[in-house]
Structure formats: C-alpha cells, structure tokens
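A short write-up of the structure that comes next.
Removed: one protein chain of the complex. Kept in place: all other protein chains.
To keep things simple, chains are lettered A and B as they appear, and every chain counts its residues starting from 1.
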Amino acid sequence: MPAAEAPAPTAPRCNCRAVEFLESSIGKKIMVALAGLFLCVFLLTHLAGNLILFLGGPAFDRYAQMLESNPLLPLAEGGLVVLFLIHIALAVRARLANMAARPVAYQVYKGKDARTPGSSTMALTGTLVLVFIIIHVATIKFQVGGAKGPDLFGHVTGWFHNPLYAGFYVVALIGVGLHLSHGVQSAFQTLGLNHPRYTPMIKALGAAFAILIALGFLSIPVYFGFIVHAPATPPNGAAMPSGPIGGAQ
Amino acid sequence: MTTNNEAKGMNLTLKIWRQKDARDPGGLVEYKVENVSPEMSFLEMLDVLNEQLVAKGQDAVAFDHDCREGICGMCSLMIDGQAHGPDKAATTCQLHMRRYKDGDTITVEPFRAKAFPVVRDLVVDRSAFDRIQQAGGFVSVNTGNARDANGVLIPHETAEKAMDAAACIGCGACVAACPNASAMLFVGAKVSQYALLPQGQPEREKRALAMRAAMDEEGFGHCTNEYECEAACPKEIKVSNIARLNREYLRATLVSE
Partner (left out) sequence: MKLESKVPTGPIEKSWDKHRFDLKLVNPANKRKFKVLVVGTGLAGSSAAASLAELGYNVESFCTQDSPRRAHSIAAQGGINAAKNYPNDGDSVWRLFYDTVKGGDFRAREANVYRLAQVSNGIIDQCVAQGVPFAREYGGTLSNRSFGGAQVSRTFYARGQTGQQLLLGAYSALMRQVGAGTVKLHPRREMLDVVVVDGVARGIIVRDLVTGKVERHWGDAVLLCTGGYGNVFYLSTNANGCNVTATWRAYKRGAAFANPCYTQIHPTCVPVTGEYQSKLTLMSESLRNDGRVWVPKKKGDERKPDLIPEDERDYYLERKYPAFGNLVPRDIASRAAKQMIDEGRGVSGSLSVYLDFQDAIKRLGEDKVREKYGNLFDMYHHITDENPYRVPMRIYPAVHYTMGGLWVDYNLMTTIPGLFCLGEANFSDHGANRLGASALMQGLADGYFVLPYTIGGYFAGTKLGKITTDHDAFKEAESSVNAHTKKLLAVQGKNSPSVLHRKLGHVMWDKVGMGRNAKGLNEALQEIPAIREEFWKTVAVTGTGEEFNQTLERAGRVADFLEFGELLAKDALTREESCGGHFREEHQTPDGEAKRDDEKFCHVAAWEYKGEGKDPVRHEEPLTFDNVHIATRNYA
C-alpha cells in the first residue's frame, strides 16, 4: 500500500504564523497576487510617464528630471525591486512545487478548454518579462550600451532605432499583455474576490487593462522604432524628430 | 460474450497505460476492441476488453470503478488527455461509446499526480483526500449531541449553495485535470460547505488552517487559476469555492489566535 499512512511532515513545523503563511501554497499565491496588483499600479504610472515621449524631447526630459530629483525616488525604486522580488521568487517557488506535483507527465493532455493563452503561458511570459526588465533597466536606466548623451529622450528613442531592440520590445510587451490578461483577474480570484455579479466585470476589466498596458507601451517602440524611422540628429535634443503630439508643441 | 449478433459495432484501437505496480515505470500498450456498441458505457467497453484478455490468459487491465452511475467517485481515467473523457459534467462511467466513431484511437491513462501514486495500470491511490478530510473536514459533533433539526434556520439559498459544494464526489478529476495537480477545488468545496453553514462556524478558522496544511503536506500543486478543474469536475463544482478557500485561509491566518 503506497500511502495508507500519513506521510512524514517534510518541513519542520513553525509556530510563526507569517512564515507558515508564506510557506503555504495559498499564502504564496496571495503574496504573488498582491505584489502583482501593486506592480499593475506601477505599470499604469510608468505608462503615463512614458507616453510623455510623444510630447517630444524637452517635455520628456523635464519629466525625467523631475523624477530624478525627487528624494523619494530611491525609496520607490527600492519598493519596486522588493515587489518584483516577492512576485518572482514566490512565483518561481510555486512553479517548482507545481512541477514536482506531477512527476510523471501525461502522454496526452488536452484539458477541457478552460485555459487561456495567457493562463497557460504565465511562466513563459513571466520569464520573458523578467529578461525584458533586466535589459530595459540596464539599457535605459543605467544606459549600458546605446547612444550616450545628456538627454534621456535621445537615448531612449535612439535605442528604438535598432530594429532588433525595438522588435524585442514588441515581443516582450505582447508577453506583458498576455501575462496581465490572466494575471489581473487571477489575482482577484487568489485574493478570494469572486462574486457572481462582479467576477465577470473583473475579468473584462482585467482583459481591458492588459490590452491598454500592452498597446500603450507597444506604441512607443512601434512608433519610434518603425514609424518615425529617421535618426535625424544625434541625440542632443536640439532638432528632434517630433511625433504628432510633439509637433504640436 | 459481447457480440450478441447485434448490428455491427465500432472497431477501436486503445492505447492503455499498463503498470504492474508502483515501482514499475509502465507504458502504453495497444489493444484492439471490436464490435463496440454505441450504447455501451466506456467502462463496459473496458469490461469487454478485459473478458477477452482473461479468456486469452492475459492479465486484465486494472481500473477503479464501482457504482457505475456517477456518484461514488471511484472511477477515474484520463481519456485522450481529458479527465473522465470528453463529456462535460460526467464521470467516466457515464461516458457512452456513442461519443466515438469506428476506427478511433483512444489513449487511456491514470490520473497523474505525485499525491496520487499509481497502484496498478489505471488505478491510483487517492487516500490523500481522506487525510485532508481527517485534518478538518467535519463538524465536531458526537452522536446524540444534536439539537432539533429545525432549531437552526438556514436560508434556502445558503442550503443550496452549500449543497453545490457538498456535491463533490472526491474523484480527483480536479487534480488530474489541473496543470499543476492542485487539489484546491476539492479542498475548496469542503471548506466552503462548512463555511457557508452555521454548523461549520465554531471550527471555521481551525478547519481552513488545518485542511490547507494537510493539502500541502500531501504534495499537491498550487492553484494558478486556470480553471481546468472546474471544466473537468463531473459535479460542476465552481471555482468560486477556491476563492472562498483563499478567503477563508487568509481570514483564518489574520484573525485566529
């Protein structure tokens, strides 16, 4: 009889409620969900900031300047890092546990059409987004590689003139969209927020949010990478190719 | 035996998982069954195959089954990658061969999860569910301690909702269908039944904490809200029960002393 007796407890029992919570399957997912939702808020503000790119170099650089000079920025950045770390670390742990939960895979697995493209690719899109973030932060924030210059606008748009770079952005941002298409409504479910009246609404809003974020961010590499293709002047801010909005300045 | 001179039935190819015991690695073996009537249930088709195998002196394919009317939860089977086969809201014993056509090839595997080790062929050990239940899936009321049944009024809707959750047959299809082999639908249903009813209130927090712990100890996966469990559940238990479990667990963690 393989398992008639209770299995020996694998982890030492801990009396600390918080640790038990974080170690638990549900607790992990709740933390992932909470961190994810906070990250969604960040995405929204980040998108708003990024869209200033369309207002042209000076406006964007003023915005960048304002951010950089805010004394609370390191705190916010630190918070962001913590959120990402929680989200990623716990998601990875959950994923590993999930792989261990089915050691022998099915020869044929079809399911009954409940999964969505977003839900079945969370680990994949999550990893893609992580890689993207690393490249994004390295190239944009720490300006590793690319055209060095005093203004951020030129630096950023300069990057997008590299079709490989812009192309990667496009792929990664579709990944973000997919990740969010499942993640947002899933987070609500994990937090226990399921109600016959509101859940359909949450699902719709989650999908809308995913599309909004993905399209919003995508507009930047697509516009600067593929539509306004002329890297007219080196990025020094004086004579910039301006977008439709920027042109209205 | 089977053929009874009926109208010619279907000829099918079956690829069935054979595994002598828990240690044997196992593998798919191909069988042919002939003259299958569309009126047969899937398990009756397997009965026919087994009668033929036994008559030839070969070991019958082991599979769990009992009531054959969709309520005991004993039958299982992953049929062409779907728990309990292609029908919605049905167990394998309720699946009929009219679903298939002549010449079809059907792959049959056991429910797979670390917490459901294979016993033999298509038979798995689901005693993990019993142990989860032992952790807190009950109301602690000794025989003879009850007050009059109408002493506690329970609104019709509450009773119906509790019944929706209580309808679980413990078959494990939720685990089998879940990409993560998670047991959240099973546990969610049980926790929900008691969380909804007044009888469950005194042990509400204790139960949520204990059943969650037992579930994790068994090695089930984490829920990633893909809802394949709900789609596979022969009793159509809803994932709102999983949300309730999440809520109950969070609440118990925060409020219990």
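Convention: a contact is a pair of C-beta atoms (placed from the backbone, for glycine too) under 8 Å apart; a residue touches a chain by one contact, two chains touch by 3 or more.
Keep in mind that this is a model prediction, so the values were computed, not measured.
Trainee: Among B:L12, B:V123 or B:I237, single out the residue that touches the unshown chain.
Mentor: In the complete complex, the chain left out is touched by residue B:V123.
Trainee: Spell out, residue by residue, where the missing chain touches chain B.
Mentor: Touching the missing chain: residues 1-2, 4, 6, 20-21, 37, 39-41, 43-44, 47-48, 50-51, 53-55, 57-60, 62, 64-74, 87, 89-90, 94, 96, 98, 119-120, 123, 125-127, 129-130, 133-135, 137-150, 152-156, 158-160, 162-163, 166-167, 169-170, 193-194, 197, 199-200.
As a convention for this text, only the chains that are shown with their structure count from here on.
Trainee: Indicate the whole-number Å distance between the mean C-alpha point of chain A and the mean C-alpha point of chain B.
Mentor: 36
Trainee: Can you name the residues of chain A that touch chain B in the complex?
Mentor: On the chain A side, the touching residues are 1-4, 6-7, 9-10, 17, 20-21, 24-30, 94, 97-98, 100-116, 119-120, 122, 182, 185-186, 189-196, 199.
Trainee: Any idea which chain B residues touch chain A in the complex?
Mentor: 15, 17, 22, 28, 78, 80-83, 88, 107, 109, 112-115, 117, 119, 125, 127-128, 131, 177, 179-182, 184, 212-213, 215-228, 230-232, 239-240, 242-250, 253
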